[in-house]
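Missing here: one protein chain of the complex. Every other protein chain is in place.
What follows is subunit A.
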Amino acid sequence: MFDKYIVCDEGFRARGDGHIGGVVEVRMPYYRGLRLSMVEGVDLVLDDKPIAPERTTFTVHGNTYTFDQMPSVTYDRWEFGERAELAFETDEPLATGEHEVTVSVRLRLSYMPVPGGGRSTKRLTFAA
């Protein structure tokens, strides 16, 4: 559910911190908010190339976490429908213009015997 809304149409942009890479805004494909320890992964594939989780960070309402930290974050949440910022690093600057962005969100839902989450792919325009 809500898979088509995972990757936000707007906000695909350069990082503001001087590092090479970008930021894509993402939403959780689920009908309630979750504590971050249950977000097992937000995996990014950019133009068919997977970006390692170590090269990404996750920001909700101004709080930034690495994916190493997330499993122990039981005190902060990804809210229902909230646009989180997935920042990523690349070796080379991204070209201005269209890119294919795929994001898979992996969630640990207690009442489900199988993994939760979803995946979506969009063509986004990168604003340098």
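Note that in this section a residue touches a chain if its C-beta (ideal position, glycine included) is under 8 Å from a C-beta of that chain, and two chains touch if they have at least 3 such contacts; residues count from 1.
The criterion applied here is as follows: contacts and distances are computed from a predicted model.
Visitor: What is the missing chain called in its UniProt entry, if the choices are "Peptide/nickel transport system permease protein", "Xylose isomerase", "ABC transporter ATP-binding protein" or "Succinate dehydrogenase"?
Guide: The correct option from "Peptide/nickel transport system permease protein", "Xylose isomerase", "ABC transporter ATP-binding protein" or "Succinate dehydrogenase" is "Xylose isomerase", the UniProt name of the unshown chain.
Visitor: At which residues does subunit A meet the chain that is not included here?
Guide: 1-2, 4-5, 27, 31-35, 37-38, 40, 71, 74, 77, 79-81, 108-111
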